[in-house]
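Every protein chain of the complex appears in place save one, which is left out.
Should a chain be cited, it is by its letter among A and B, assigned in written order, with residues numbered from 1 in that chain.
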Amino acid sequence: MEALLFTQGLNVVFEALILAMLVLGLAVVMGLLNVLNIAHGEFIMIGAYAAYIVQRAGLPYLLAIPAAALVCGVIGLVVERCLIRPLHYEPFETLLATWGLGLLLRKCVELGFGRGYRSVDIPIGGSVSLFGESYPTYRLVLMLVAVLVLASLFVWYRRAPTGARIRAMVGNPVLAEAVGIRTRELARNTFITGTALAGVAGVMVAPLTPVEPFMGLTFIVNSFFALVVGGMGTVSGLFAGATIIGGLQSVLSAAVSPTSAYIAMLLISILFLWQRPRGLFPRP
Amino acid sequence: MPTSIKMTRRDLVRAAGAAALAVGAPTIIRPARAADALKIGVLVADSGPAALFGPAQRAAAELGAATINAKGGILGRQVEIIFADAGASPAEVAKSAVKLMLSDKVEMIFGSHDSAVRQGVENVVKGKIPYVYTPLFEGDDCSSNVYFLGEVPEQELQKTLPKMVELAKGKTFYLVGNDYVWPRTTNDKAKKYIADLGGTVVAEDYYPLGAPNKFENTVAKIKSAKPAIVLQTLVGGDNVNFNRTFADFNLSDDILRLSCLLEENTLIGIGKDASKNLYSSLGYFADLDLPENKAFIGELTKKHGDKAPQQCTISKGLYDAFVFAAAVTTKSKSLAAKDFAAAAEGVQFDTPSGSMTMTHRHTSKNIFLARCEGTKFAVIDTFAAVPTQQSCT
Partner (left out) sequence: MAYFLVRSILILAFLILIPPLLGEFWAYQLGLYFIYGLAALGVGLTWGQAGILPLGQGMFVAIAAYLTAHGLLAFGSSPIAYLALPAASVIVAVLAFAFAALVFRGRFEQGPSFSLMTLALTLAAFQVANGWSSVTGGFNGLRNIPGLPGLDGFLDLYYLIAILLGLSIAAVDYLVHAPIGVLWRAIADNERRLAFLGYDVAVIKAVAFAVASGLAGLAGALYAPQQNLVTPDLAGFAFSGDLVIFAAVGGRATVLGPVIGAVVVGVLSAELRDRFPWWEIGIALFFIVVVLRLPGGLMTLFAPLQRFSFARTTIRARSAAPGKPRIATSLSVAFEDVRVRVGDVTILDGLSVRTGEEAVLCVIGPNGAGKTSTLNVMTGMLPRRGGRIVIDGADVLRPEPAIVANKGVARKFQTPSVFPKLTIDENLAVALWAGRWRGFDLLRLGLFGWTSPLLEEMRGRFQFLHDGTRPASALSHGERQILELTMALITEPRMLLLDEPCAGLSHEETAAVIDAIQWARGELNLRIIIIEHDMELVRRLADRVVVLHQGRFLADGSVEEVQCNPEVRAVYVGGSR
């Protein structure tokens, strides 16, 4: 029984961390730029396909990370130029435009790769024994990476000048422009960072899930919930949201039943959104 | 008692060969001979979650039509297919069915899609023309003038479960499925068979449909419960997801898995690393080592080359529908509901997976138990003419 509890505990942490990684790109784009990028899941999907191609080519899996970041970054660049900027980063307008974009990206990938499932082999196989219980190595590595990424992001956003500039731009774009921050470039780069991060998340989850053109749709809804429940534009918010949405569902799923857990997660999200409409840790 | 109008196996092989010519003709020239062509509406998944079957469904249907046409068509008329997308909502597909009947004047409808869509189509067809539903499903539908070619849970389980118990040397089952009618019905039937075998069900988990499911929890519970067999009724991406998670947690060496809907595409998604000790029970596998199947696949390869879409039980059923309709009409000489229904009872027809017999508007057929070898299926047992135990009149 303790063994089961221990594994389930790790599962809860794993789900929260993985969700945080999946949300990260969206958190950057939506939390900082107020762009409701509904095509976020499609960038994750493209990242996963990049991982598939890299693995099929017999290249080391780590190469998939820069590859996915590059592909998704370039698509992000084009999208920013052709869709997001012409719509002046307006939340509702970009929501609609990226809905069309998501459909387009799904069909384009389908055109190239077909509709069938692709499988990406686990790059680090085997399991590690922790206190007598074995847990898959790749999942442990993912958890470690997620923690490192989130921690360094936290530090970077607080310390680095770019972080300060983004905060300034978000707080007051006109003033930021006046003090010499090139908001247009900064917004573009922030957007590209968001899409590239989605691609990297895709590489991370590709070995765990079926890789197919519609896989992004399964990520997007939970990502939005995690982001809004947690609070946009802060690292603590991202973490809190992922823990509540991902972790809670995992706990309830183990304790009650997966369907009830899912419904309960939705209802609890409604409660949080009601009582804390700006999220648990909103941007001040 | 089946009558003797069935095509022999050799006939089928020959017919399929002759069909190649007809299939080669581009579909655009259809109107030229449309005068007395018998139009059949075929509902395939061009969009939506099942769209990965779409191309294979189209290919199977086209080959079915060509095969029948090469043998003189249906009631002496050449068959012409009009495809419609069944991947949309039930309302939208029902609308397509109305259009097929009112505008295109189809005289039969064949469909491969989910049960919600089927009920939508049944509502508008209202038994006016024969409607042949081809994929596996949960059974318990007796709408008039509707004919079911797919596997029902009884067929997938009754012979297969004893064999699995034998292979696993254990009788404890863990059931995991998606939370909707097909998995729940299948598991209800399974529990009966398991009880008959003296086995026990240690737990059941149902995962919401269309939700971002993760399976670590269930896998951890399975690890702790140590059943002999995990019976799966998961569909699509969840099926892939569960099986990969299962293998990641190192359970595939000790616990057998039987999936009730594991076809070729899903297995590719699961991948070679996660398919050890994974079994599938279905009425058709593309690699079946039968001459009928070799001919079927051969013709598809001849036409589509390397790009031939991967066949599976879901898509191949549409080929069967043409063979079935031809067999029934040979006997009924009419498409009128009453004549067709009367002739359908007991009709026997040969398909790429062997001979089938329609009884009570469901189809008894061969069921194959296959073990996954990498991303291929190896049939380890064949159960001939498994009855459906459905009782539509």
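In the analysis below, contacts are C-beta pairs under 8 Å (C-beta built on N, C-alpha and C of every residue); 3 or more make two chains touch, one makes a residue touch a chain.
Here the structure is a predicted model, which is why all the values come from computation and not from measurement.
Engineer: Pick from B:75, B:142, B:181 or B:197: which residue touches the chain that isn't shown?
Structural biologist: Considering all chains, including the one not shown, the answer is B:181.
Engineer: Kindly state which of the options A:78, A:111, A:130 or A:175 is in contact with the chain not pictured.
Structural biologist: Checking each option in A:78, A:111, A:130 or A:175, the one touching the absent chain turns out to be A:111.
Engineer: If I consider the whole complex, including the chain that's not displayed, which of A:103, A:130, A:175 or A:255 touches that chain?
Structural biologist: A:103
Engineer: Looking at B:99, B:171 or B:191, which residue reaches the missing chain?
Structural biologist: B:99
Engineer: Which chain B residues would touch the chain omitted from the figure, given the whole complex?
Structural biologist: Against the missing chain, chain B presents residues 46-47, 83-85, 88-92, 94-96, 98-99, 102-103, 114-116, 118-120, 122-123, 179-182, 208-211.
Engineer: Please output the residues of chain A touching the missing chain, sorted low to high.
Structural biologist: 36, 83, 86-87, 91-93, 96-97, 99-101, 103-104, 106-108, 111, 221, 224-225, 228, 259, 262-263, 266-267, 269-270, 273-274, 277-278, 284
Rule of thumb we're sticking to: only the chains that are shown with their structure count from here on.
Engineer: Quick check: how many Å separate the C-alpha centres of chain A and chain B?
Structural biologist: 37
Engineer: Name, in rising order, each residue of chain A that touches chain B in their complex.
Structural biologist: Per the stated touch rule, the residues are 1, 3-4, 7-8, 11, 14-15, 114-122, 125, 127, 134-136, 138-139, 207-212, 214-215, 218-219, 221-222, 250, 253-254, 257-259, 262-263.
Engineer: Flag every residue of chain B that touches chain A in the complex, lowest number first.
Structural biologist: Those residues of chain B that touch chain A are 49, 51-52, 54-55, 179, 205-208, 211-214, 216-218, 220-221, 223-224, 236-237, 240-241, 244-245, 248-250, 265-266, 268-274, 310.
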